[in-house]
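Scroll down for the structure; my scribbles are underneath it.
A single protein chain has been omitted; all remaining protein chains appear in their positions.
The first chain written gets the first letter, and so on, giving A, B and C; residue counts start at 1 in each chain.
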Amino acid sequence: MDPRLAVIPFRLGGVKRIIVVCSGKGGVGKTLISTLFALLASQRGKRVGLLDLDFHGPSVSVVLGCRGCTPLEDKGLIPVEVAGVKVMSLDFFAGSAPLPLRGRDATEALIELLAVTRWGELDLLVVDSPPGTGDELLDAVRLLKGVEALVVTTPSKLALSSVSRLVGLLKAARVPVLGVLENMRVEDDVNVQRMAAEWGLVYLGWLPYDRDLERALGDPSALFSTSVSRSLERILETANLLA
Amino acid sequence: MDPRLAVIPFRLGGVKRIIVVCSGKGGVGKTLISTLFALLASQRGKRVGLLDLDFHGPSVSVVLGCRGCTPLEDKGLIPVEVAGVKVMSLDFFAGSAPLPLRGRDATEALIELLAVTRWGELDLLVVDSPPGTGDELLDAVRLLKGVEALVVTTPSKLALSSVSRLVGLLKAARVPVLGVLENMRVEDDVNVQRMAAEWGLVYLGWLPYDRDLERALGDPSALFSTSVSRSLERILETANLLA
Amino acid sequence: MVHEWALAEAVLATASRAAGGKIVKSLKVVLGELQNVDVEILRFAISELKRGTDLEAAEVEFEVEPAVFKCEVCGTEWRLDDALLNDREREAIHFVPELAHAFLKCTSCGSPDFRVVKGRGVWIKELVSNG
Partner (left out) sequence: MVHEWALAEAVLATASRAAGGKIVKSLKVVLGELQNVDVEILRFAISELKRGTDLEAAEVEFEVEPAVFKCEVCGTEWRLDDALLNDREREAIHFVPELAHAFLKCTSCGSPDFRVVKGRGVWIKELVSNG
């Protein structure tokens, strides 16, 4: 009898929709996109949470510029609020320490975080996920009832081979997939579009490779004026994900 | 009494040096660099093996163009040979199927692969690693006695925060680190150099961001003529890693 | 300073589910040391929250299980020594005990690759209900 599992549905009871941004592949922009998604939805007046599930390399706080913040304790943990988004990440607790968690530890850490975090009422909880198809992702599917997925990839063969495996996993696990988002496109090419069709998924659109993005990291208002953010906003709007 | 653990030192008995290419961060070029490293060393007449430890997204076979090859069975498994390099990867067995392994499964899979693979005599075994600091990396450190590390990063803040954690882990685990390799540099900047100094590690050099790389993927001879391969060759030579 | 309230809610919900509508007479709750729960706050939270429920009359006993770690590399076992942690680290482990992996190392070989053998989690060890 693990009392923590009993409290999770209660903690998430006020959350209307949960979307995990995932890929299987690392470095394709999951963290950037999940953070921008949360910021854009919040800007539209939605009540938004952002949960960082990348336990080995938590970094939504790097994108948002809120490293070193600490969640408040009040009958649970109150997420850190940045630009209207309620954020929870292991980075707030670990600082710059290494995070050598085995899979079994990642499972425990997720249960703990879900049992203790007080999200309150949310229209949307965006979940940033680590690369791979391991414990964190499997537990997100298992523990976050009703979770939907947004798949991110770059056009590279090296990304697509991993993303294919993730898509197979999401299908087997019967997770609804909202679509495929192409990131860091450098030239005209229909490769990702073709793959999305092969997977039977909606191709949502593409984000340009933006050399100036790096300078905007850590500053939400600077992020809003990047070309990546503007492209993402249009795509999410079309997909009806900001309404 | 697990007989597989007894046979691992015996299987690796003919291997002179083991170097794991790692980062903590995904998408920084670990797979590309570990594969090029193996190819370049083999070209210099070394006997080289390449072990793909990225169990969720095995992809050295994508870089080498040997997907669909199968290791032969002969009193164990004989690695697939490509351009003189002996390659072992889960991709040879899984095809395009999803690989939803939890950490405990990754540990078992590694033990199994190490117990069964007949590397024979090798001057160098290059190990490609997954992102993160989870079971695969911890088990590589635990099971591959004498392993050394080559750390790969991009100049992005988002990469460096994860790489910092990895470096802390390697230090605690007393894994000798050969140095830090900067990849996908797009502009002059000393950020990675400064971080390497802060970590007390050698800065080995940088590889350019190369738009033409994608087209060379899957073809070892085309890879040799990329600017990335040429830069890497010079860096490895200077670091005395091809001698 | 309390996610002890969250825990109290969780314990009561689980106990009440386990009792399946029967009146609970007593409850023994084991608390892993790593959880770093303030037992007095938890006791108070439970006594407040159980009012008017099937658990109102339940006597609740607590037991703290000391933490034991075992190195995956060299096999050494060791106990938690709070003195080695600063306030921030202790607080972090209080929130998410897995952060022990961020701050602790094998006392013998220095490896950060260890297993929590004991002292993790919270569970109901005993539940006595009426009838």
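Heads up, the rule we're going with is that a contact is a pair of C-beta atoms (placed from the backbone, for glycine too) under 8 Å apart; a residue touches a chain by one contact, two chains touch by 3 or more.
Bear in mind that the values here come from a model prediction, so they are computed numbers and not experimental data.
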Visible chains in contact with the missing one: A, B
Absent-chain contact - pick from A:Leu169, A:Leu201 or A:Ala216: A:Leu169
Option touching the unshown chain, where B:Asp105, B:Asp123, B:Glu148 or B:Asp219 are the choices: B:Asp105
Per the touch definition above, residue among B:Leu113, B:Leu137, B:Ala159 or B:Ala216 touching the missing chain: B:Leu113
Chain B residues that touch the omitted chain in the full complex: 1-7, 10-11, 55, 71, 73-77, 90, 93-95, 97-102, 105-106, 108-109, 112-113, 115-116, 118
Touch residues of chain A, complete complex, unshown partner: 138, 141-142, 169, 172-174
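Here is the rule we go by: only the chains that are shown with their structure count from here on.
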Chain A-chain C separation of Cα centroids, rounded to whole Å: 30
Distance from the mean Cα position of chain C to that of chain B, given in whole angstrom: 40
Multi-chain contact sites of chain A, meaning residues that touch two or more partners: 97-102, 106
Where chain C touches two or more other chains, by residue: 112-113
